[in-house]
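Shown here: the complex without one of its protein chains, the others still in place.
Chains: A, B and C, in written order; residue numbering restarts at 1 for each.
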Amino acid sequence: MSKYQNIKEECFRANMQLPELGLVIYTFGNVSMVDRKHNVFAIKPSGVPYETLTPQDIVIVDFENKIIEGDLRPSSDTKTHAHLYKSWSNIGGICHTHSTYAVAWAQAQLNIPIFGTTHADHLTTDIPCVPPMKDADIQGDYEKMTGKQITDYYTTIGMSPTEIEMVLIANHGPFTWGASVEKAVYNSKVLEELAKMAYLTLQINPKSEKLKSTLIQKHYERKHGKNAYYGQ
Amino acid sequence: MSKYQNIKEECFRANMQLPELGLVIYTFGNVSMVDRKHNVFAIKPSGVPYETLTPQDIVIVDFENKIIEGDLRPSSDTKTHAHLYKSWSNIGGICHTHSTYAVAWAQAQLNIPIFGTTHADHLTTDIPCVPPMKDADIQGDYEKMTGKQITDYYTTIGMSPTEIEMVLIANHGPFTWGASVEKAVYNSKVLEELAKMAYLTLQINPKSEKLKSTLIQKHYERKHGKNAYYGQ
Amino acid sequence: MSKYQNIKEECFRANMQLPELGLVIYTFGNVSMVDRKHNVFAIKPSGVPYETLTPQDIVIVDFENKIIEGDLRPSSDTKTHAHLYKSWSNIGGICHTHSTYAVAWAQAQLNIPIFGTTHADHLTTDIPCVPPMKDADIQGDYEKMTGKQITDYYTTIGMSPTEIEMVLIANHGPFTWGASVEKAVYNSKVLEELAKMAYLTLQINPKSEKLKSTLIQKHYERKHGKNAYYGQ
Partner (left out) sequence: MSKYQNIKEECFRANMQLPELGLVIYTFGNVSMVDRKHNVFAIKPSGVPYETLTPQDIVIVDFENKIIEGDLRPSSDTKTHAHLYKSWSNIGGICHTHSTYAVAWAQAQLNIPIFGTTHADHLTTDIPCVPPMKDADIQGDYEKMTGKQITDYYTTIGMSPTEIEMVLIANHGPFTWGASVEKAVYNSKVLEELAKMAYLTLQINPKSEKLKSTLIQKHYERKHGKNAYYGQ
């Protein structure tokens, strides 16, 4: 039995959550999970429908995009995942979807404003929308450059991947990650809900103001701060 | 067997209704139920997913927020519940969610206008949105002050908790209550539906007028008045 | 066994369709079915949840609102149904819901414009929104006057109930009917879909024009005309 059997199965289960959570139709998404001991990650094969996906279909790839184990071609977004795992040593899983409301904000090329405590329970800033890529990068190593676009943007805005675990790529859609693959998928579902809430907020009141900083700090700290008292 | 076994089970069932009714994802909500004889209430533990929640996980807390029975930490919103039970002796259950349309109105910091008979079947006024808390209160005993914010607001507008069983906290979300825990959950579902209907009404016609007072009285009275003839 | 057993069972099944079709939550709706031979109709009891409703709970009422058979109080809207059956001898069933998009149009006090062939497959005009009732009528025999409001409005606009089988009551919601009780429920579902489509059409293009008369005639006639060729 493969030494990657466990992450294949966990990666499979995480992928299967996407249709259950209403985040994808057909093959519009992929989840990966890293194995930091062996510097490889497990990822969904490209274009395989969720209804027929099995744990054995999951592909094991290293950070240079070399297939280590598996009979199928990995997700076409594999190089984006590889770049993120290589650049950010503290993330354990990555999730990419084309969920409806998150894509709409990405297509509108706008950050999702922080309007409420539901948002502040997860991050203290707007959800960033990374601007469109330069033509030379699109025509070059596109999927790798998508990853580099994200990491460069985080450097520019001075944020770490643990501070903001969700991002929109302009005209494309969301990528989310987390310490675990379950957290990465969780963040995709939360992002979609925040995207819908922010959309409705602006439809109801186009002059809606962002959450004030004391409430942002309070809600973020009670869940993630040193003296957090949310959860068990 | 605990003397609180019955309210633990009833509180558990009421909490389990939230995901069934589409009012919460993950752990975005909590329901409590009071025992007026012993001056305690049963409440959901903090951060426990609905899929794994059991009646034994429900925590028994008194009105001073002291844990009376239970191995888990109670909901982070426990102090809000305690304040409401202590202040309002005629409520039997409280429900808090982050349901999508209700949160959108809370984030827009607007009351939900009374546009139709569906609304008037449940209350005779707009659904109030309590303004954002002062910074000192946020940084102080935040969850207790959330409760106090609600009871103070009711005093200000001269309404009783039986006249308006649902409220929005600006930038946060809804709290509802009722004579029973079932009624508290029912009110959360009704509030979400009223929030969606009012949103659509204003999108269709931004100049929509509120329901006239004769219709408000008629619908409220036929369901809740002295000569009510709705129901069995 | 009651001679009304059959219509009780058929009326029960029609009522149970409302939650299945997503047209009601809780007790927000009622369906009735007429027996023209005995001049009575079967109707849902008032305020009984769909989860516990049984065929034996259905109440038999005559056109003067007298209970002929049944232990429960009939729907609070019974007088509206009675008036419609008495006034319009060619309808066999009536359905009333508070479905979300139809209610939003009713609360906006606007007719639903005929924008497409989906609409024209069912009627050749806008779906009328009957204006709010006079205060004296609201304070008088309200539910009967709701029915009279509908029949008077049809007289005013010169339409028959078979030409337009669906109507909105301003600030309240939809009533639909049909030759059979199944058709009455079908019309409530279709109305909700037409209400959503028209809403989205105006959001996309506020200057959207109504369907031209040749297309209205073509689609209506191919389904309902003398030479209809739709269906079996």
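Assume a contact is a pair of C-beta atoms (placed from the backbone, for glycine too) under 8 Å apart; a residue touches a chain by one contact, two chains touch by 3 or more.
Being a predicted model, the structure only gives us computed values, none of them experimental.
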Can you list the shown chains that the omitted chain is in contact with?
A, C
Which of A:Pro19, A:Pro55, A:Pro132 or A:Gly231 contacts the chain that the document leaves out
A:Pro132
Specify the residue from the set C:Leu53, C:Ile67 or C:Leu215 that touches the hidden chain.
C:Leu215
Absent-chain interface residues of subunit A come out as 25-26, 28, 45-48, 72-73, 76, 98, 100-101, 103-110, 132-133, 135, 138-139, 142, 171-173, 199, 202-203
In the complete complex, which positions of subunit C touch the hidden chain?
115-118, 186, 189-190, 193, 196-198, 200-201, 203-205, 208-209, 211-212, 214-215, 218, 222, 229-232
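Heads up, the rule we're going with is that only the chains that are shown with their structure count from here on.
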Could you say what rotation angle superposes subunit A on its sequence twin subunit C, using C-alpha positions and rounding to the nearest 5°?
180
Rounded to a whole Å, what is the gap between the Cα centroids of subunit A and subunit B?
33
Provide the C-alpha centroid distance between subunit A and subunit C, rounded to the nearest whole angstrom.
46
